[in-house]
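Note that one protein chain of the assembly has been removed; the remaining protein chains are unaltered in position.
Going by the order they are written in, the chains are A, B and C; count residues from 1 in each one.
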Amino acid sequence: MSAITYSNARHERLARLARRATWRLAGGVLVLWAVATLTFFALHLMPGDPVLAILGGASGNPTAETIAQATREFGLDKPLAVQYALYLGRLLQGDLGMSYSQHLPVTQVLAEQSWATLQLTFSALALAWLLVLALTVLTAGRGRWVSSLASLAETLAAALPHFWLGILLLAVFAFGLRWFPPAGSDGWRTLVLPAVALAIPLAGFIAQVTRESLELTLEQPFVLTARTRGLSDTAVRFKHALRHAVLPGISLSGWAIGALISGAVVIEVIFSRKGLGRQLYQAVQAQDLPLTIGISLAVAAVYVLANIVIDLLYLWIDPRQQGKTA
Amino acid sequence: MSELTFETTLPAVRVQRTASRLRPGPLLAVTFLAFLIIAALAPQLFAHSDPLAIVPHDAFHPPGWAHWFGTDQSGRDIFSRVIYGTRQSLFIGLAATALAMGIAIVLGLLGGLGGAYLDRGVGWLLEILFAFPSLVLALLFVAIFGSGVGPLIVATGLGGAPGYARMVRGQVLAVRNAGYIEAAVALGHPTRRIILRQLLPNAMRPLIVTLTMGVGQAIVWASALSFLGLGAPPPAPEWGTMLSMGRDFVANAWWLTFFPGLFIVLTTLSTTVAGRYLQQRLEGRLS
Amino acid sequence: MSDKHLIVEGLSIEFDGQTVVHNLSFTLAPGKTLALVGESGSGKSVTARSLIGLAGAGARVTARTLSYGGQDLLGLSERGWRRLRGKGIGFVLQDALVSLDPLRPVGKEILEVLKAHNWGDRRSRAERVIELLDKVGVPQPRLRARQRPDQLSGGLRQRALIASALALSPGLVIADEPTTALDATVQAQILEVLQEIKARGDSLLIISHDLAVVAQLADEVLVLRHGVTVEQGPMQQVLRNPRHPYTRALLDAVPAEHARGTRLSPGQPAVGGQPRPAADSPLLLRASGLGKAYVGPDHQSRQVVDGVSFELRAGRTLGIVGESGSGKTTVARMVLGLLEPDAGRVEFLGQPWTAAGSQRVTEKQRRLHRRDISVIYQDPLSSFDPRWSVARILADALDVAGFEAGQQAVRIRQLLEQVRLPADLATRRPLQLSGGQRQRVAIARAIASNPKVIICDEPVSALDVSVQAQVLDLLADLQASLGLAYLFISHDLGVIRHVSDEVLVMRHGKVVESAPVEALFDNPQHEYTRRLLGAVPRLPGAQVQLVVPPLEAENSAWLFDESQLWKIAI
Partner (left out) sequence: MLERSPHLRSQGRRSRSLLKRTPLIGFAALCSLLVGCGPDTSTVARSDKPVSGGTLVYATDREPTCLDPHVSGDMPQVFIGQQYLDSLVSMDEQGQIGPWLAKGWEVSADGLVYTFHLRNDVHFTDGTPFNAAAVKANLDHMANPKTQSSTAGGYIRQYRSTEVLDDYTAVVHLATPYAAFLEVLAQGFLGIESPTALLRSRDQNCESPVGSGPFKIVKWDRQSQVELVRNPDYNWAPPTARHQGPAWLERIVWKFIQEPSVRFASLQAGEVDVIEALPPESHEAARRNPDLTMLVALRPGNPTNGTLNITRAPFDNLKVREAFVRSADVEGALKSVYFNEFPRAGGALSSATRFYSPDFEHAQDYDQGRAAQLLDESGWTGRDAEGYRTRDGKRLQVHVVIGNRTPPSELTLWEQVQATTRKAGFELLVEQMSDVQATQRQADWDYDIRVGYWNTNSADVLRIVFGSEFVQPAGVGGYHQNTAGFSSPQFDAINQQALATQDPEQRRALYYQTQQIASQQYLQLTTYPQSSRLGIYKTTQGVRLEPSLAVTYLYDAWVNK
């Protein structure tokens, strides 16, 4: 790269980040559109009449008039293509329709449930990273025993299914020791066990790649150079190696958001927490189309946004990639 | 003149580890996997009681000599159930991974070999699939097609496919740009021969490792669905279903959930360790 | 001016019971320069690192004496070593692109030394960074300090690396292969910087495989082989009058100093004496007006190859020389028909081989003659399918050449013999071979189909000098016995001079000068050629004075990775 173009490096860099964010956002919108479309049509393949789902299932024993009314009310008498067009039209106005099972606007349900799930997933992500950094920076390249032991711990952690870990944590820390409340969605104490149950397997995954990357980085010439300057081992690890070592883990965090949301479904059920995961599980079972599509969209949006943030974070940490478009 | 290679840039001169020697970790993992495979093929070798035999007055025996893993709420021997469950759990894991890999290979090859437009299309499709977290995708799938072992396999497979597809595509692109492919072109080999003899085998090779590790993860995801009541119907001794059925009794009888879960963990752990060992061996030989 | 002696007596280094350095002794007086010279595996780098306590994990360093400036280094604690590193002894590694933290601005790296040793305050440190960059000849130091290594040209970042080693004015600078992997012109600049350090009166310990580089700097030379001192003495004496056969062999192996037809490696019968084919032998390849543009990541188009024309005749060697980014590899790929030119055409035996635009030649058409044009790459390992054994690799090439399965085994044995490899190597995989063996396998593959032309793309650049000599000799022998024509691409003027009949000098994608080899080297016409020739370090006896090209010579806009240009046509 020519040196001249870097005369205003920081400004240029921010501008590039912004351009990239815009570009990615546009892509994200397209992805969301595709998600909405896919879910919309796929869910219309679901067996059973959606009107019955609206009216509390077939056991609601609705009369012919109420069915006709609900059919009109929800536009279910129109051809699928028209319904789709109407759906998209409303979607553009931020209207996701009414939940069949809750009789609430889907947006309201999302507004009520999202925070709990975001809180859960992001505290789990943060906790996972904390564990990863503590474990890897302290143990990477520290001799065979320490390394293998830590490596075993990571592999084991990565092999733990969320639900099993959740049940074990419940049994030990809530039922047995009673350190934490077994259920609920209020206050940090109710957040601890579910977040730990989500964080530990994730930490295992991220730690595996981070350790590998850290050990590779510690063998890089620039680390040796840093040592030749008289830097201590700790300083080398934190100032030089860490920044490189977290990069694969950060890439993995994009995937992790998806895994966390998947895990949140199960964890929210086990810990009787409110949240999008449990809501989705219920919506799917109740054949609540608008809510299912709404939550899928919300999840996809979180995923898309998180990935943009992670992408930018990655670029911030490793500006070398900036010229290339991923 | 001998040409002992000695890296000049590395600070720590690493004495090359002998990869061919089986260290205790991989050894244990491979042994356990072998045990699982035998258990799946011939469970009666290990478990002597009928996994479905209900003995109500024997319910909730804690682990002991008579029942190594205790008995469940129906008095069934949990050890037998776990052993007999190996077949179904492994089958689900293998089938789901195979399906995921099948989809992934098709998508990955289309993306990697199909030219710029197709590649972009596949890229988009993957991006969209990625926006559905695997369990969400599986939930939607089960919602549409119902629950049971078949849908469970397909749902788990679908959930894993985009990740593998991205990997296959990456592999194909990497191998496509490898020196030996250029060398083969320069030698004058026809394109078809290069794809079949060099590109595909080399691109697929690392996937063996992924596949090994993937089976463990597939078992975890499948059991998550079973746990939510969307998987193998009871009384099938499927590990996730057993866990799900036992979870009400966590406070009274921990062994109902502990042992099936333990087997899931051990299986995943073993596939990971074995896969990584395989990877080291392949890399040691090939890179 | 340093007044500190570095005294090493009886230094041995072991890894897991394996001794890699035996009983090494030397003394480095203040203001002097000592060179440790050896090929891969000689233990020179690990020796250098042991002097600052960084021999590596699992290393056991023993010595009768190891002291610097009267301080005993053997009993030093980690803390004591840290105080010494950077402050007492500066260390410069090869290839600043990886030896400087790629994610941090170079200024921060220099600042780090100052901070680690609590030098000055915030403001004075910042000033010192700029001063240091200025001192090692980095223009616009304030701007450069804020840039990362990948934003700097090779020369600039190597200077920055040196600046960070000089930050606290250590009395001793250890430079481990400081100019390796740099272009000749850049190498000359870096050597100048090192000479300035020397001129300032500091001690310099230089580690290199390159005798010519050493010749520019060293007062004393210590030649290492397999961790054992082979020869030690004043530079002029060792280089002019080597006593040990290994030293002799190393000197002989440097191709630049030897004319065509001579042997570079000992132990083989000389080929010499055979007459070169005439310059009017049948025409094989003709390239005319080749051009290729490439759109970079910044969406700007760059003309990577521009109007390159040449002819290659049977049995002759055309050398293409140029620095990195000159477009020579792109030319090779176009000639191989792996890359479509944007302009111009290549004809093989009078038939179109590859051409731009409407005259496009399909791969199907080319395939008939593929067996007549082979290639040898710089990195043979990556050009082999990693799953295949040597025999399979050769058989694969024989398939194209139309050998029946039954004949292949015989032919493979024959090929291995031709490239002087033992037959039992046939079952090995490339990874189990040494670098020299791999390149021989690559050569065997190249000649398998009895080609008329071999494109050699930097075939010896990655090899130790003695191995390089063997490979060059082998190529010469094969050319003589098989009547091959070579299109030989190298950045190394010495190698080019040794192998070529005609030479093409490329710069920024254009041919700067094209002439028969003697004419070009004896009487370069173009200014760039002269500069290039002047930048090549010579062994004593030749011209010692190095002509340092001006800094503008390296145009950083031309730094890009040529390998990215290319995508396979499948």
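In this text, contacts are C-beta pairs under 8 Å (C-beta built on N, C-alpha and C of every residue); 3 or more make two chains touch, one makes a residue touch a chain.
Quantities reported herein were computed from a predicted structural model and do not represent experimental measurements.
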Shown chains that the omitted chain touches within the full complex
A, B
Pick out which of B:54, B:174 or B:196 touches the chain that's been left out of the picture.
B:54
Tell me which of B:96, B:128 or B:143 is the one touching the absent chain.
B:143
Filtering B:92, B:136, B:211 or B:250 for touch with the omitted chain leaves B:250
Sole contact to the chain not displayed, among A:36, A:91, A:106 or A:269
A:269
Since one chain has been left out of the picture, which residues of subunit A touch it in the full complex?
46-49, 52-53, 55-67, 69, 98, 101-104, 109, 112-113, 116, 170, 174-175, 178, 181-186, 269-275, 278-279, 284-287
Residue positions on subunit B contacting the omitted chain are 52-54, 56-57, 59-60, 73-75, 143, 146-147, 229-230, 233-235, 244-252
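Here is the rule we use: only the chains that are shown with their structure count from here on.
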Per the centroid of Cα atoms for each chain, what is the distance between subunit A and subunit C, given in Å?
48
Approximate Å spacing (C-alpha centroids) for the pair subunit B, subunit C:
45
Centre distance in Å when subunit A and subunit B are each reduced to the mean of their C-alpha atoms:
22
Please output the residue numbers of subunit A that touch at least 2 other chains, ranges allowed.
221, 224, 227
Multi-chain contact sites of subunit B, meaning residues that touch two or more partners:
9-12, 14
Contacting residues of subunit A [partner subunit B, same complex]
27, 30-32, 34-35, 38-39, 42-43, 45-47, 148, 152, 155-156, 158-164, 167-168, 170-171, 175, 219, 221, 223-224, 227, 255, 257-259, 261-263, 265-266, 269-270, 280-281, 284-285, 287, 292, 296, 299-300, 303-304
Flag every residue of subunit B that touches subunit C in the complex, lowest number first.
1-6, 8-15, 113, 176-191, 194-195, 198-199, 201-202, 205, 285-287
Touch list for subunit A against partner subunit C, complex:
1-3, 5-7, 9, 141, 220-222, 224-232, 235, 239-240, 243-244, 317-320, 323-325
